[in-house]
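Sharing a structure below in structure tokens format, with a few things to ask.
The complex is shown incomplete by one protein chain, all other protein chains being positioned as in the whole.
== subunit A ==
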Amino acid sequence: MAFVNRLRGFVVIGLLPALVLYLVFVLVPIVWSVYYGFYDWKGIGAASFTGLDNYAEALRDPIFWRALKNNLIIVAASILGQLPIALVLSLILRKSTLFHRFVRSAVFMPMVVSTVVIGMIWGYIYHPQIGILNVILQNIGLGSWIRDWLGDARINMYSVSAPVIWANIGPYLIIFISAIQNIPSEMEDAAKLDGAVRAKWLYLIVIPMIWDTIKVAIVLCISGSLKAFDLIYIMTGGGPAQSTELLATYMYNNTFEVFRYGYGSAVSSLIIVISLILVLGSQLLMRKRGI
């Protein structure tokens, strides 16, 4: 009996600090953001209960929908940009030669650099006057392509997608390589004996065998897009004229620039709901093809 009590004492005292820290700083804020969302509050003074007004206002605001659309552009860019590149590279870079390891390291490198620095570097690349992209275009005779990459509202969402893709291929590459290496080598040998061509081998064996991994990668792309905040905040701040607004920059600007804490909280709650819908929806869509 004393033994059981000792276990209980250890478990309670051992778990308590981590659990309290985690609950207070991760889980409770989510509940609170739903709660604050029901109030009109400027951060100081009295908060007045307004029910679902904030939520309704967000859903009526065209900027909110534009931000959501921009988030979806980032999701699409990630899924259609990062995953195919990572998949192709993983098929080529399966061997652990020195050269292949070098290429993997290079592709992974941007992952360890602060998004602030990445955003600033790409800001210099796209800069209308000193930007090296325009200098390159000028030098190779494509002067007509020169433009204000971050200022032109028709193209700037695509401009900001490029660094998002560039910086995040590494992890998917490593995930795919390890998934491919877990395919029993007999399957590749068998495919060769049967005379299956490489493309068929890829389509009939590799893709189905790593389908679960691809599903995880798609979920990561979706949740990653909701984190693109840092990069885009640094490059454009959501502008010009809110053309590159994301849900997170929309939330940030409403809360900390115009001090509408209640409204910002409501948007935060909507971000959680939207991300859960996207993740669950993508899983349901892909279930049919699972093996």
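Everything below uses one rule, namely that a contact is a pair of C-beta atoms (placed from the backbone, for glycine too) under 8 Å apart; a residue touches a chain by one contact, two chains touch by 3 or more; residues count from 1.
Everything that follows uses one rule, which is that contacts and distances are computed from a predicted model.
Chain not shown in the complex: UniProt lists it as "ABC transporter permease protein YurM", one of "histidine kinase", "Chloride channel protein", "Outer membrane lipoprotein carrier protein LolA" or "ABC transporter permease protein YurM". When the full complex is taken into account, the listed residue touching the unshown chain is A:F102, out of A:F102, A:W145, A:Y158 or A:Y203. Note on the undisplayed chain: of the listed residues A:T50, A:Q82, A:T115 or A:S161, the one touching it is A:T115. Listed for subunit A, the residues touching the missing chain in the whole complex are 6-8, 10-11, 14-15, 17-19, 21-30, 32-33, 36, 43, 89, 92-93, 95-99, 101-125, 127, 130, 132, 135, 166, 170-171, 174-175, 177-179, 181-182, 212-213, 215-216, 219-220, 223-224, 226-227, 229-230, 233-235, 248, 251-252, 255-256, 261, 264-265, 268-269, 271-272, 275-276, 279, 283.
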